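One chain of protein is taken out of this complex; the other chains stay put.
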Amino acid sequence: MARQPIDQFVEGISAEKRASVYLGTKVTHEKRDKLLHDHYADPDALRRLAGEIKQHVVENLDTYLPKVEAKLQSNGVKVHWASTAEEACAAVHGIMKARGATKLVKAKTMVSEEIGLADYLEHRGIEALETDLGEFIVQIDHDHPSHIVRPIIHKSRKEIATSFEREGLGAYNDDPETITRRARAFLRKKFLQADVGLTGANFVSVESGRLVIVTNEGNSRFSLAATKCHIALVGIEKLVPRDRDLGLFLNLLARSATAQQLTVYTEFISGPKAAAQPDGPEEMHVIFVDNRRTEVLASECREILRCIRCGACLNVCPVYRQVSGHAYRSVYPGPVGAVLSPLLEGDKFADKADLPKASSLCGACNEVCPVNIPIPDLLLRLRNKGKREHAPLAEAGSPPMGAWALMASSPAAWKTALVAGKLMNVLPKTWIPIPAMKAWTDTRTLPEWRGGEFRKWLRQRPRKADGTKGSPQSHTP
Amino acid sequence: MSSSRDIILERVREALAPLPKRAPLPEWDLSRARSAVAPAGADLWPAFAARLRAVNGTPVASPDELVALLGAKGWHHGYCDPALWPALKAAFPATFTVETAFDRERVDDYQFGITSAVGAIAETGTIVLNDRGTTTRLAALAPWVHVAAIRRENIVPDLASALAVLGDDPNVIWVTGPSKTADVEGILIEGVHGPGLQVALLLD
Partner (left out) sequence: MASDRQLPRADRRVMLMATCLCDAFYADAARATVEVLEHLGCTVEFPEGQTCCGQPAFNGGDWDASRQVVRHAVKTFAGDLPVIVPSGSCAAMLTHGTALEFEKEADLGEVRQLGRRTWELADFIVNGLGVKTWPGRYEGRIAFHRSCHCRGSETVPAALALLSSIAGASVAPFGESDQCCGFGGTFSVSFPHISSAMGTLKLEHIRASAPDVLVSVDMSCLMHMAGLAEKAGQPIRTQHVAQVLRDALRNGNLL
């Protein structure tokens, strides 16, 4: 029987790495929980409200997108549209070419990961440098982020110190403060030399056309203080209706992502810099990226488009905690990734049809989601899609259900099986030629088979005198 | 050939067409976003200062206090917004070199930068800067110490109130404590790309 890739992946993770991912996610999750409950009487009501607002946005993108486009344009922003990853990369490249720009500094944006922007630009002779500390380390290591908010949650300080030494950023030193200072000095020069600052956007207000960008390190701010051109890559689902709605989303995002009351730098950008301001972009571009989001919108999983990329579902997920991000083979790992990543594959859904299976459906993700996405329901829908489309990865390692369904809808067969199952108590378990059984008994014992005993007790127990209480009625409809 | 814009908008319309009804936009009372730590009252400086300390920021109530803080750390070279300098000059002894023009070629020469904040949020210990109030974005970001000069009457109680007064400046930034990261093994390090020390100076 074929095995599930994610379950195989976990065998290759060192105990040290597993422990650090577990600890990092657990600590953030618990702090998040405490902060939300310390600060709000009913944080769940806020999550539900935020979910309703985002669901409204998702279901009204047809009116909101043209509206926000007009608002951005009237604010002096140039608006571009990219229906594919390739188009999005080309749009960035085109803007740079038109300016004769060759150096780009990048704040952390998941969309840029999704479209493979850095590689695209590097191949065309453009320096595209990550400036978020974690993303910078990922970039110099030619690695991939393993968490939406904490890209190097899988790396130890020793590994980082080794990379810094290799890259000529100083002799081996694994003190996190030294590592940070060295990155500060190196990246500061790069910011000041760069032509273009590229960011994502956490939210875009339709009402005002304001882009809202949050960072803790200040790297987005630095790129927008040092460069003359700002390009923002924005997924089409990032809209919020009104500025006031940000009161909800900013509070929820910071607490959910990093257990902070508010992220350190929260920028509200509605256009190029003010005339009197010497620093910052004279030119601002927003590229709205589809890259299969419209397919997700058309699917029965459109609720996933509410996601605000906080990573809380990763932090609480018992599966993510065991396997960490790379197991998901995708830009978006964890519960949100298990839904979003296969959908973003489009007609190659089957390549990632195993992701929705990598969940015990425990529902913890839904409980922490700041926009209340019913992730388990969406995982179930995608499992059904995998089954309907006969995706081999969806089937791998799963016991077939056809015979079971037949038996479970036939009372006579069921009863016979209940009694026949007693054979299991005498057969050595290792002889039972069912792979699922072996997968169970490798690490667990099976309880004694008692098929039919309860029914027998019901039938045979003495009836009580009063005739009602204590006299179960057995009937066959 | 249709533009990408038209293709995307058409796909959006097609995707939404089968929906029997669309989710409505909920109305909600902004007071719901107020956290338990949001203060009330006329003088918001004490509450703001307490929340700023909670995010490792540094409130100072007078120019003398600021100078003592900078002097104690040996930070003698900095930048000051020329509009603020006349009011602060008297507090700075001659051991300090304070420039009123910021030279981006020498960003690392400035140990501190003093600029004007247009407001502050007491609930979160946040300083509000914008393009028209800040002489130069870099001076408020690149030096190790950023000093934001704040007027008491410009402090708002909570985040929701601050959203209501974003105004028409093209660039508003809320700064809540020093720049920080926990990327390396979850260990908190301050002063990543921005200031390692974030000061709020009360102007009265």
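Which chain is which? They are A and B, in the order written, and residues in each are numbered from 1.
Methods note: contacts are C-beta pairs under 8 Å (C-beta built on N, C-alpha and C of every residue); 3 or more make two chains touch, one makes a residue touch a chain.
Bear in mind that the values here come from a model prediction, so they are computed numbers and not experimental data.
**Q** Given that one chain is not shown, what are the shown chains it touches?
**A** Hidden chain contacts in the full assembly come out as A.
**Q** Taking the full complex into account, find the residue in A:90, A:192, A:298 or A:439 that is in contact with the omitted chain.
**A** A:439
**Q** Contacts of subunit A with the missing chain: which residues?
**A** So the residues of subunit A touching the missing chain come out as 4, 6-8, 10-11, 26, 318-319, 322-323, 356-364, 366-367, 377, 380-387, 394, 396-399, 401-402, 404-411, 414, 418, 421, 435-437, 439-455, 457-458, 468-477.
Please note the rule applied: only the chains that are shown with their structure count from here on.
**Q** If you average the CA atoms of subunit A and of subunit B, how far apart do the two points sit, in angstrom?
**A** Whole-Å distance between the two chain centres: 29.
**Q** Would you tell me which residues of subunit B are touching subunit A in their complex?
**A** Going through subunit B, the ones touching subunit A are 3-5, 7-9, 11-16, 19, 22-26, 28, 30, 32-33, 35-37, 55, 102, 104, 107-108, 123-124, 126, 130-132, 134-138, 141-142, 159-160, 163-164, 166, 169-187, 189, 191-195.
**Q** Could you list, by residue number, the parts of subunit A that touch subunit B in their complex?
**A** Per the stated touch rule, the residues are 20, 23-24, 27-28, 38-41, 45-46, 49, 52-53, 55-56, 58-62, 65-66, 69, 75-76, 80-83, 87, 131-134, 137, 150-153, 155-157, 160, 176-177, 179-181, 183-184, 187-188, 191-192, 208, 210, 216-219, 221-222, 224-226, 236, 241, 243-244, 246-248, 250-251, 258, 260-274, 276-280, 288, 290, 294-295, 297-298, 302.
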